[in-house]
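Here the complex is missing a single protein chain, while all its other protein chains stay put.
Every chain is named by a letter (A, B and C) in the order it is written, and numbering of its residues begins at 1.
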Amino acid sequence: MGVKVKLISGRTVAQGQNLDNKLSEEYFNAVALCELNAADMTKIGVSPGENVKVSTKYGTVVVKAKQGAGNPEGIAFIPMGPWANAVVSGDTKGAGMPQYKGIDAEIEKTEEQVLQIRELMQQYMK
Amino acid sequence: MQQISLKLKEEVMKGVAKIPIVVDSLTPDKLFGKSESEIKAEKVWWGNRQENTGDLFEVEVDGEAGSASEVKIVLDGDLSRVKYIGAGMTAGEIEANGDVDMHCGAMMRGGKITVHGNADCWAGREMHGGELLIEGDAGANLCAMYRGEITGMTGGKVVVEGDAGECVGQYMAGGEILIKGNVDILAGLNMKGGRITIEGNAVMPGADMTGGEIIVKGKVEDMIPSFRFVEVSTLDGAQYRKYSGDLAMTEKQAKGLLYVRA
Amino acid sequence: MVEITDVVCPLCGCVCDDIVVEVEDNRVTKVRGACAVGKSKLMGHGRIKSPAIRENGALKECSYDEAIKKAAEILAAARRPLLYGWSSTVCEATKVGVELAEEIGAVIDNTASVCHGPSVLAIQDVGLPSCTLGEVKNRASLIIYWGSNPTSAHGNHMKRYSYISKGYFLPGGKKDRKLVVVDVRETKTAKMADKFLRVEPGKDYLVFSALRAILYGNEDVVPDEVGGVSKNDLLEVASMMKETQFGIIFFGMGVTHSRGRHNNIVNAIQTTRAAHTHTKFNIMPMRGHYNVAGFNQVCTWETGFPFAVDLSLGYPWYNPGETSSTDLLIRRECDAALLIATDPGAHFPGESIRHLANIPVIQIDPFANPTTEFADVVIPTAISGVESEGSIYRMDNIPLRLRKLVDTEYMSDEAVMERILEEVRAIKAKEGE
Partner (left out) sequence: MVEELLIKNGVVYDPINGVKGEKKDICIRDGKIVEEVKNPKVIDAEGRVVMPGGVDIHAHIAGGKVNSGRLFRPEDGRKGIEPKTKVCRAQSGYSVPNTFATGYRYARMGYTFVMEPAMPPIAARHTHEELIDTPILDNAALPLIDNNWMTMEYVKSGDIDLLAAYIAWMIKATKGYGVKIVNPGGTEAWAWAKNCELNDAVPYFDVTPAEIVKSLAEANERFEMPHSIHVHGNMLGHPGNYVVTMKTFDLVKGTKPYRDRPVLHGTHTQFHSYGGTTWGDFESQAKAIAEYINSNEHASIDIGSVILGDTTTMTADGPMEYSLYQITGRKWTNHDVELETGTGITPFLYSGKVSVHTIQWAIGQELALLIKDPWKVALTTDHPNAGPFIGYPILISMLMNKRRRDESAEEMHSAIFDRAELPSIDREYDFYEIAIITRAMAAKTLGLAEHGKGHLGVGADGDVAIYDITPEERDDAGKIQKAFLNAKYTIKGGEIVVKDGEVVAAPQGKTFFVTPECDEKLMDEMMAKLKDTFEHYYSVSFANYPVQDAYVPNPYEIRAPWRS
């Protein structure tokens, strides 16, 4: 069974280092992941490196689980990038700004594979 | 009475892109005294090009009008990308059958608009008078100000049968807003006059109020922490917790009143 | 080998301008003084080889002329085109962009739209008591990072300008300063703080209101706990704010991206104004890209408005929430898009990308990225600040000039924009006949 969290997305050093290098494996490894608190990881029985499925009102995406040092229980962090954006809200509520942070999400362990960037983009082109 | 029927042609919104149409030129004030062919020739902006109203809408005119106040415009078709319906109108009536796009009733001074559906953001923006009835939900910034202004709605009456978005009545100085459903965050932000009544629930209402009153008949989530509880008072029979604020400003400025159902 | 000093870094809003690079046979081989992220940018990555046009699904290489012609045709025919990006290129390119937007009745918008756009809206509501970064370096004895994490996003910020730097009135550097961090997570930056406040996601607005009430002497109304922060902690931070001689709040997307958006920033600025009734207090957005501020400057002096400017009616109309890229795409308003020096494919919400993927898209960028996957015309350009020079504005709006470090065969962003504008005018002239 999944755990309910508030989902945050944002910049990291590794993400920034690969800004101009997004089709690379380095970028994939830097960004296609979800930082969770240790307790939350135990709840869903996932260990670092295994895949988790992140579901919100706006979509679903599979990323690798990572233990986030600073993450309090109930808060998940995905680095800014296409994987995070597959599940954030585009509703700007008349302010022009999507909601990239503080989204209600459910996270569960999964055997599904993490999509590569090309596969992610293909989904939108349907 | 005269009725002008404008039905948006289907093909207009059929493309991959749904490009908005700006119809502030199609109000009772502006169409009064015009023949059907003159109305068809009225220019409206569709994206970055001007088109004849008659090329985008099927136009029918019934009856005679002695003044703009005797003109009723009925809009049909997919209106979800038709902006500025009734903007700046001073008299007459507009009825929109369906969801309408942004700025419906913006700068309105008189007359009545009825929306049989939802209204997108900025409905009733900087409204000065008249009536606006939205039977569905209203988007964000209902009856708010334009960016940078310090006055929003100054007069008139607005009723929303459904829910409303963020910042209802921001910088409101006068008039009345009734929301029968729930409102998103910060209803009555910077409010300085007038009244907002919310029959459903509200989140963080009344922030930076300096005047006017907000009545919440449902529950308040995330109450602004800078309001002062005054007393339990009775409004038409029901008990309310009365707060003054917003004391995130100086005591002198914080003259707003917030009533929350006890 | 040539050593070039005082190089201006074309990465983040810090725009460090004391970088030293070594160039050997027209390649940057060494970088000194930049942060990890800036260094990676200056050292360079794989490039788009050639201009290309998508033909039945696949990108087919072509000449600059063919790509530019195709781009011009798409834009001239469009009824609601969007010109988006502009934050990682120079002001000279932006100027041509604004002129093109006027010419074709487009909406022009930059990445502030999904970054510090809310900060701009807030400034339009209450203004911005602020300063240049050198003021912080020389005077600020209290530094507050609120919803911003420089250790990840602005590598040299603390070292050059704030907590760790030495200044005229603070020769001891961090020994003479206090650091407060407010965030939903205990970031690396938070770990350095003298005081860390962990706020619940989406509750920043409430915390600001409580702080203001305290700073205005209305602390009696503040409850014992606000947004996950105890009243005692708020009282402590408030008194730190009152006691400093010069305080500064640096805020980031932690506040602009969460519930409340621009109104969080309004409240942050109102908090600064409240603190200013006791002492000197300023506030500054941690702008992301090195020239995100520059676009807002140019767009403001040329159109009167800083971003999300709709020129479809011939005159500028500005209304983020309506004329901003995310709304235009999610509402499926656009029928064509020119994307320059940006990557919506990676940074826009999925819903927006879905529409982009279904309309003609022109991409102008030195590097292939997710956007390239659905772009219909791809035009590679020189890397500003490495292969071409030009004007940019730092996060505190200090204007600087990027340097050219190496030669290139690639056209500059400015040159490509100039050629597209020419072609568009030629097409319009024909239509006129």
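The rule is simple: contacts are C-beta pairs under 8 Å (C-beta built on N, C-alpha and C of every residue); 3 or more make two chains touch, one makes a residue touch a chain.
Model, not experiment: these values are computed from the prediction.
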Omitted chain - touching chains that are shown: B, C
Listed residues C:Tyr84, C:Tyr393 or C:Tyr410, member touching the removed chain: C:Tyr393
Candidates C:Val126, C:Val180 or C:Ala341 - the one touching the absent chain: C:Val126
Contact residue for the chain not shown (choose from C:Lys30, C:Arg273 or C:Lys404): C:Arg273
Listed residues C:Asp17, C:Glu73, C:Asp194 or C:Glu225, member touching the removed chain: C:Asp17
Residues of chain B (touch criterion as defined above) contacting the omitted chain: 146-150, 253
Where the unshown chain meets chain C, residue by residue: 5-6, 8, 17-18, 91, 95, 99, 102, 120, 123-135, 137-139, 160-161, 166-169, 245-246, 273, 276, 279-280, 282, 296-298, 300-306, 311, 313-318, 391, 393, 397-401
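The criterion applied here is as follows: only the chains that are shown with their structure count from here on.
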Chain contact graph, described as a line, ring, star, complete graph or other shape: complete
Two chains joined by the most C-beta pairs in contact, as defined above: A-C
Averaged-CA centre spacing for the pair chain B and chain A, given as whole angstrom: 38
Whole-Å gap between the CA centroids of chain A and chain C: 22
Residues of chain B touching at least two other chains: 121-122, 140-141, 167
Touching two or more other chains - residues of chain C: 121, 259, 320-322, 358
Chain B residues within the chain C interface of the complex: 15-20, 22, 45-49, 81, 102, 121-122, 140-141, 146-148, 167, 185-186, 189, 204, 207-208, 222, 224-228, 245-251
Chain C residues touching chain B - in the complex, by the definition given at the top: 78-81, 104-106, 121, 124-125, 203, 205-206, 208-210, 212-213, 216-218, 220-223, 226, 259-260, 263, 267, 270, 274, 311-313, 318-322, 331-335, 355, 358-359
Chain B contact footprint on chain A (complex, rising order): 93-95
